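Note that one protein chain of the assembly has been removed; the remaining protein chains are unaltered in position.
Chain naming follows the written order as A, B and C, and within any one chain the residues start at number 1.
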Amino acid sequence: MSTVAQKQGFLAVLWDYLTTVDHKKIAILYLISGGFFFLVGGIEAMIIRIQLAVPDNNFVSAGLYNEILTMHGTTMIFLAAMPLLFAFMNAVVPLQIGARDVAFPFLNSLGFWLFFFGGIFLNLSWFLGGAPDAGWTSYASLSITSEGHGIDFYVLGLQISGAGTLIAGINFLVTIINMRAPGMTYMRMPLFTWSTFVASALILFAFPPLTVGLFLMLFDRMFGANFFDVSMGGNTIIWEHLFWIFGHPEVYILILPAFGIFSEIFATFSRKRLFGYAAMVFATVLIGFLGFMVWAHHMFTVGLGPTANAIFAVATMAIAVPTGVKIFNWMLTMWGGSIVFTTPMLYAVAFIPSFTAGGVTGVMLASAAADYQYHDTYFVVAHFHYVIVGGVVLGLLAGTHFYWPKMFGTMLNEFLGKITFWLFLIGFHATFFVQHFLGLMGMPRRIWKFLDGQGLNLFNLISTIGAVFMAVAVLVLVYNIIITQIKNVRVGNDPWGDGRTLEWAIASPPPFYNFKQLPLVRGLDPYWIEKMEGNTKMTPAEPVGDIHMPNNSFIPFVMSLGLFIAAFGAMYQVDWRASDGESFVWAIPVLIIGLLITLGSMAVRSLKDDHGYHIHKEDLLKDDEGGRE
Amino acid sequence: MATQQSTSANPKVNYEYRRKKAAEEMRKHVTSFALMIFVTLIAFIMVLAGFDKTFVYPVLLALAALQVVLQLYYFMHMSHKGHGAAALFLYSGALVAFITILTFLTIVWW
Amino acid sequence: MKEGFNEAMKKGLKKWRLLPMIAALAFILSGCGEPFLSALQPAGEVAQRQYNLMVLSAVVMVVVIIVVSIVYSIAITKFRRSKVGEDVIPKQVEGSHTLEILWTVIPIILVLVLAVPTVAVTFALADTAEMEEVDEEGNRTALVIDVRANLYWWEFNYPDQGIVTAQDLVVPTDQNVYFNVIASDVKHSFWIPAVGGKIDTNVDNMNTFYLNFDSESAEEVDNLFYGKCAELCGPSHALMDFKVQTLSSEDFDEWVAAMQEAGEEESEPENETIARGEEVFGNDGQACISCHAVSPTERAGNSPGPNLATFGERSYVAGILDNRDPEESREENIKNWIRNADKLKPGNTMGAYNEDDLSDEDLDALTEYLMSLKVYTE
């Protein structure tokens, strides 16, 4: 069979994407759906800001506000930020370590579809009687009493997409441990790979507590258990602990890959190897490790007592040290370099002060006794948007511009890119800087409206105006993406000219089998090494030979669909029982059918051998002559 | 695609040797199984005997830990080579597990 | 505002040698917000200590930001490609041990500078031993208030005094006041920003802490601080405000006496409207009484609605409708509340009474009656 891409009809392309197990296509799936959810979460943010633009506003009602607020946080964290990071991990990490694909291509696809159906399920709540309304943290006493199915959507949706995330995490870990090209030792791995590795390890250990927490909540709400019902001996603090044992590592799951992206960008556009590489690696691991020791800093006001508060306060502050090491290493990477301000570099450069500001307010929050004042105020909102928007989102925007050519073979317009950048940066600081003061001036978070005469009007208005800037910036980006794809100007393997790592040694976009011959890695920044020696290509580590490829499969889609269907059954059997079997008689059957679909497709998968196929040497050689497209 | 692990140059010697080694290992497994049963018996007898709990609790936990070590190192071959990453992650998991349980025993009051 | 600053200097800042920067920062911060609400204008010992910690940490953070900004600005101006030349390949430096040690050790020191006072203050603020102290007769010496948070309203029970109020917390100034806090339905959080940090009112257990209300600061705000619920608790979480009335120790004792007295004796209605209002309120009317007690000694801890014994003296209706300016607004507010409680505070359990439930005349009488519910003032 020939490997030359052919023009395909829309349905064929669709089918290809529904069944693909290719990490590069899965990356695109993650990018599109993560991007979509980012717009959804962004629209929710805009509604929040409009409601809070002026005192005593009635743009949305109280109940609706809580739903929007909850969905904004949940969507942004679980359905936008993480999947977008997964998009870049999928697109880049296998190339960076010179692998054929990820370790488990089938599971990679399964992970994506689980996330996707979980996200869709969660968002269907808008149309099926109301979204969750207890905050993204869904604290037990409120979420247990919350009426309707909102919280059920939260629990089931996150359970499904969380399973996908866990699978993705294990997949990256095994890929990075087992699939590195010859010569790619651990201490030669690019930092983005390293941060993916650590973030995946965090996923592996942080998601099980969330899974358990969600199960307990699910059992309480849907099957009559009493974990959180105080009158039956339950305890709501259990939820808070389980949530934050997950929740704190989660924020590092978000930021570490963003750190990784920035590390690549700093080195590339300073034309300099990353300063203090070993220290950077060590700091990444240390942040990951400490990330598990600090979760109770979200619970200082719960009443855990001064001993626990003091211990967790000091442990939290300790994280400032490895993070500081990273900040300084980035700056020293630029120092003595040759900096060129491309769009990705602009984001990277803006990231340093923005994130530092967010990080240091984090350390202020860690001061337990002072946190009694900050907690649950806009000061906290300001802190986490500074680290998340000023860190993760800037990282995602930078990554989008940086890796776009590698993923799509086209280059986003630099001029428009810079417009997006400036609008977004200005808007971001305008929105969130004043929120620090709002919090200190006595404005709690998660409030539907604030009243006149409390001195909160001006800053809230400024904050809203800032958000409008961000919205315009995002629209410009969307426009940029559209015209870039319409113009479709193709670029070569190293469009930025200063690529250092393996992914820039391969065509943009890479052929579906990645490297024809696994490259030989001779040091850190292998492509740079080759370029410095005057080579245009990597030295191969093996002769051209047959390449083994996995088959496409529709099973991951069906498996996830089964859980999606089952979730409706699980949810509506509550009404079925409440009505004494009068209505919703379909609920239990739907639950069973959904589970059967999932189990059945699992059985098919394990009973039917799938050995993949081989691309033959001759076809590979032919590819060279024919060229692509 | 996969490369086969190189076996020894002389397949015959290698074969006999491997057989013997495997059988030996199997005997060790049986021994460790006996040990596990023994440890379990002690644990149950201690509870049956009704000692004070300040004494029983730590001993019970120590015995459980011993059993787990036996399972991991004999039955699950954790000591064999090629288990480095597996061990690292299992122990990291165990550490997180330990901290979780510790907090639930101390700062989740009712 | 000036006072807030002076206050800060007087109390806490002396301890760590007035760095000019601390002063400047404290000054800028104290310019923010309204004194009855802002954590930046501390009005009591607890808030002050927390404020000092905030200023200290803010200073450390500003130092960090300045250092970062300097290195950063030099790096991005000096090493632009347009300056160093298009084809230059910079030296590929691996790193520097000296520098790395430097930027590991200095942050550790900075963190320690913050960690030590943090731990100290954390333990100090958790010290409620004084709650247990008793005098010769075995009476508790400190004032203890049981706070119970309910869906969108607050109950303040004074167990040692045997009295109860709602929505308006009344406290003496310049002494430690101890609080036991708990929630009836879902979790809330008890917060008086100007006077000190918050503590969660859990459903599971009782939390304990103390606050201290400074008389000078209290004067500045006409003896009225704002309190807030700081934990998402449902649609009207935003509106779960309460107010804090501060009294001098002597006035407070008088207030307690008046409350206790009012709890003992039945007061006669002053006029017929009020009498009618009482009827409407009572069992043969709208049965408001089934949810609202009107005696300051009744139903602490298990009331479905706020105790209205001091309602005629409250500064706000339901914590959100301001009665003070002008005084006539009180009547409007009450009527508005009874007619529109469901819209004013979405999700609250009282619900609204329309004309069918309650005629306009009855409402007038009821309002008159509610306004007459006073204990301490005339």
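By definition in this document, contacts are C-beta pairs under 8 Å (C-beta built on N, C-alpha and C of every residue); 3 or more make two chains touch, one makes a residue touch a chain.
Assume contacts and distances are computed from a predicted model.
Enquirer: Out of "Sugar ABC transporter permease", "Multisubunit sodium/proton antiporter MrpG subunit", "Alkylation response protein AidB-like acyl-CoA dehydrogenase" or "Cytochrome B oxidoreductase", what name does the UniProt record list for the absent chain?
Expert: "Cytochrome B oxidoreductase"
Enquirer: What are the shown chains in contact with the chain that isn't displayed?
Expert: The omitted chain makes contact with A, B across the full complex.
Enquirer: Among A:65, A:207 or A:584, which residue is in contact with the omitted chain in the full complex?
Expert: With A:65, A:207 or A:584 as choices, the missing chain is touched by A:207.
Enquirer: Out of A:533, A:582 or A:609, which touches the unshown chain?
Expert: A:609
Enquirer: Which residue among A:242, A:255, A:505 or A:518 touches the omitted chain?
Expert: A:242
Enquirer: Which residues does chain B use to touch the chain missing from this display?
Expert: On the chain B side, contact with the omitted chain comes from 1-5, 7, 11-12, 15, 18-19, 22, 25-26, 29-30, 33, 36-37, 40, 43-44, 46-48, 53, 56-57, 60-61, 63-64, 67-68, 71-72, 75-76, 82-83, 85-86, 89-90, 92-94, 96-98, 100-101, 103-105, 108, 110.
Enquirer: May I ask you to list the residues on chain A that touch the chain which is not drawn?
Expert: 103-104, 166, 170-171, 173-174, 177-179, 204-205, 207-209, 211-213, 215-216, 219-220, 223-227, 229, 231-235, 238, 242, 245, 603, 606-607, 609, 611
The rule is short, and it goes like this: only the chains that are shown with their structure count from here on.
Enquirer: With centres defined from CA atoms, tell me which chain sits nearest the overall protein centre.
Expert: A
Enquirer: Where the centres are mean C-alpha positions, what is the separation of chain A from chain B, in Å?
Expert: Distance between chain centres: 36 Å.
Enquirer: Name the residues of chain C that each touch 2 or more other chains.
Expert: 204-205
Enquirer: In chain A, what residues contact two or more other chains?
Expert: Chain A, residues with two or more chain partners: 235, 237, 305.
Enquirer: Taking the complex as given, what residues does chain A use to touch chain C?
Expert: 61-63, 65-66, 134-135, 139, 141-142, 145, 230, 235-237, 270-273, 275-279, 301-303, 305-306, 309-310, 313-314, 317-318, 320-321, 324-325, 327-329, 331-332, 334-341, 349, 352-353, 356-357, 360-361, 363-364, 366-373, 375-377, 437, 440-442, 444, 446-451, 453-456, 532
Enquirer: Across the complex, what residues on chain A touch chain B?
Expert: Interface residues on chain A, with respect to chain B: 173, 177, 201, 204-205, 209, 233, 235, 237-238, 241, 245, 292-293, 296, 304-305, 308, 546-548, 614.
Enquirer: Write out the stretch or stretches of chain B touching chain A in their complex.
Expert: Residues of chain B touching chain A: 1, 85, 89, 92-93, 95-96, 99-100, 103-104, 106-110.
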